[in-house]
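Okay, so here's the structure we're looking at.
As you look at this complex, bear in mind that one protein chain is not there, while each of the others sits in place.
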Amino acid sequence: MLHIVACIKQVPDTKIIKMNPKTNTMDRASAPAILNPYDAHAVEEAVRLKKRYGGTVSVLTMGPPPAVKAIKKCIEIGADEGYMISDRAFAGADTLATSYALTKAIEKISQIKPVDLIICGKMTIDGDTGQVGPGIARRLDMPPLTSVNKIKEINVEEGYAIVHRKLEDGYEVIQSTMPCLMSVEKEINEVPYSSMTNMLKAARYQPVIWAVADLEDVERTQLGLKGSPTIVSKVWAPTKPSGGEMLEGDAAVQTEKLLNLLLEKKELFAVKGGSAVEL
Amino acid sequence: MSFEEYSGIWVFIEVKDGEVVLVSLELLGAGKELADKRGTELAGVLIGENVTHLAASLFEYGADTVYVYDDTIFKNYRTESYMKALLECCQKYKPEVILYGATSTGKDLASAVATDLPTGLTADSTILDIEEDTGLLLASRPAFGGNIMATILCKKYRPQMATVRPKVMKALTPEPGRKGQLIEETASIKEEDIRTKVLEIVQFTTQKVRIDEADIVVAGGKGLGSEKGFQVVHDLAETLGGAVGASRDVVEAGWVEHHHQVGQTGLTVTPKIYFAIGISGAIQHIVGMQNSGLIIAINNDPEAPIFQSSHYGIVGDAFEIVPLLIQQFKQAFNQEVVDHV
C-alpha cells in the first residue's frame, strides 16, 4: 500500500492581488488566500495514484493557522489526512529553511506510516521559486524528479517509478528508485469538481497540527528567518511602461498604417512555412 | 566561513543535443560584467559526454577558465550525477558566485546543489549586479506572479547562487580565437550510485517555429472569445511566418497547448515583432514579452493595460482588423515580389 505525502502551501491569489501605488507594497488583504494552484494538481495526482494502486494520501503544509483552509481544500480533492506545522519559529523561511522544516515533519509522518512517495507542485505562485521540492528530496536523500507531467508506472514491491519529465521541446522518460520525490506540472491532470462526500468530509475535518516542540531533532538555528541564507533586501513595483502610439482612423486606415510599419521590417517575413508569398 | 577563499564568477554550462544552450552564453555575458567589476575571473563548468570541444566557443564568449567533466556517465542530465560533479568542483575551487539558466535542468540542478552545500539560491533572476568591494551579489527577480520585484541577498554563505531567466541577459559578441584555461576534471560518482535512469528522450517534431526562437510571435488572448475566434491568430501567424503565442487564460481554456504560453508561468519571448491580439495585458503576461523589439497591440477596449506596454496600438475589433491586415499584407507582399522579378 502506497503512502503518498503531498506538500501544499496556502498563497495569496496573485492573479488579483493589488499593489498600493503609494507605498509600492502588496495589499495582501486584496487577494484571498488560496491553495497554490500547482499543489491542487499534486494532490489530485496523489489521489489518482491511490485509486490506481491503493494506499493513503497525506498532505503537509507549513503555514500560519488560517492555512488549515488549504488543507481542507485538499481533503475536498480526496486526500485522507492533513498535517500542518505552524509556529512563529518557522516565519520568514526561505526555500532552504522551508525544506528543512518540512523534512522534519515528513520524518515524523514516516514514523506514523512509512512514506513511499512525496509529491510537490512545480512551484508556488507567490515565492515562484520551485526550489522547495528538490530541497526536500536532497535532505531526505531521495532522487528528485522535477517537471513531471506524467506518472507512467509505480511499482511498490520492486520499488521503482517511471515518469515523464517535461523538457523545453519534449520530454524524457525516467525510471527512479522509490521512495522518491516528484514536482509536478499543471498539465499532469485536471482537478475535477469535488464530490459531496468529500465536501462533507472536508467540512468536518481537523488536521493534525504540530509546533516546533512536537518535532524531533530540530536544530532551531535552521528554521525560519535564522535558517535562511537569502534575504529579501528591497522590494519595488516593476516600472510601468508609458505606452506607445495609437494608430487612429477606421479599420482600413489603421491596418494600412500598421502594414507600412511591418513592411519596414520585411526581411523578417521571408521565412519557412510562411504563406506570405503566393505567386 | 572565510569569504576570502572564495573567488571567481561561475556559469553552469548547459548542453543540449551537443550544443551549448543560448542562456549559458547569455550568462557568460552577464557573468563577465560581474567578474570585471570584482576584478576576478569568469569560469564555465561544462558537464556532459563528448563536450570538451565546446570549451573553445566558451572562451570566445568570454570565459577565462572552463572546468570540464566529460564522461559517459553524464550522457543525459541527471540530478545526482551532475550535482555530484558540481559539488566537488565547488569544494575544490570555491567560487564566489554560480549562475544557472532558469531552465528545467538549471533549476533542478541549482536547487539540489544549494541544499547540499548549503547556501542561498535566488530563483529566476532578471537583474544581476555585484558590490565591487564586498562581492555581495544583488540578484533581483519578479515574485508574486510578477506583481513585485525583489532584490535578494545572501550575506552569510558562499558561494552565492542564482538561476537567471533565459532571454534577459545579453551574450557578448564572440571574439574569434580568444583562448582560456581548460581544466579537465573527473567526478567520483559511479553509475551504481545513481538511482535514476533516462530510458528515452522524446522530442516534439513539430516543424512549426518555436515560440521562444521566432522572429515574429502572434499571440492571442481571452478577448478572442473562443477557440474558433482564436483562429485569426493562427491565420496571421501563418501569413507572416511567425509562431503562435497565447496568454495563460487561453491555455487554461484549452484553445492551444501549454508550450504556446507566454508569461510568468510560460515562456519568455523576445521576438523582433510581437502581436498581442485580444490580450488585456496582465502583468503576468507582460513580463514574458516586454523585451520584444516591436510590440503591437490590437484590442477593442481602449483602456486595456496592454496598450501601456506596446509600441503601437490599434483600438478595434480583432475580427475586423486582423483579416483586413492579412489581406492587405498579402497584396502588398505579392506586389513587391512581382516588382522585383
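All chains are identified by letter, namely A and B, in their written order; residue positions are counted from 1 within each chain.
Assume a contact is a pair of C-beta atoms (placed from the backbone, for glycine too) under 8 Å apart; a residue touches a chain by one contact, two chains touch by 3 or more.
Basically, contacts and distances are computed from a predicted model.
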item: "FAD-dependent oxidoreductase", "C-type cytochrome biogenesis protein CcsB", "ABC transporter permease" or "Aspartyl/glutamyl-tRNA(Asn/Gln) amidotransferase subunit B" - which is the UniProt name of the missing chain; value: "FAD-dependent oxidoreductase"
item: Per the touch definition above, residue among A:Thr177, A:Ser194 or A:Gln222 touching the missing chain; value: A:Ser194
item: Residues from chain A at the interface with the omitted partner, ascending; value: 18, 30, 32, 192-197, 199-200, 203-204
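Definition applied: only the chains that are shown with their structure count from here on.
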item: Separation of chain A from chain B, taking each centre as the mean of its C-alpha atoms, in whole Å; value: 20
item: Chain B to chain A touching residues, read off their complex; value: 76, 79-80, 103-104, 107-108, 110-112, 114-116, 118-124, 138, 140-157, 195-204, 207-210, 212, 215-216, 238-242, 258, 264-265, 272-273, 282-284, 286-287, 290, 294-296, 307-317, 320-321, 324-325, 328-330, 332-334, 336-337
item: Complex interface listing, chain A residues touching chain B; value: 12, 14-15, 17, 19, 24, 26, 94-96, 99, 125-131, 133-135, 137-139, 143-147, 162, 165-177, 180, 185-187, 228-238, 240-247, 251-252, 254-256, 258-259, 261-263, 265-266, 268-279
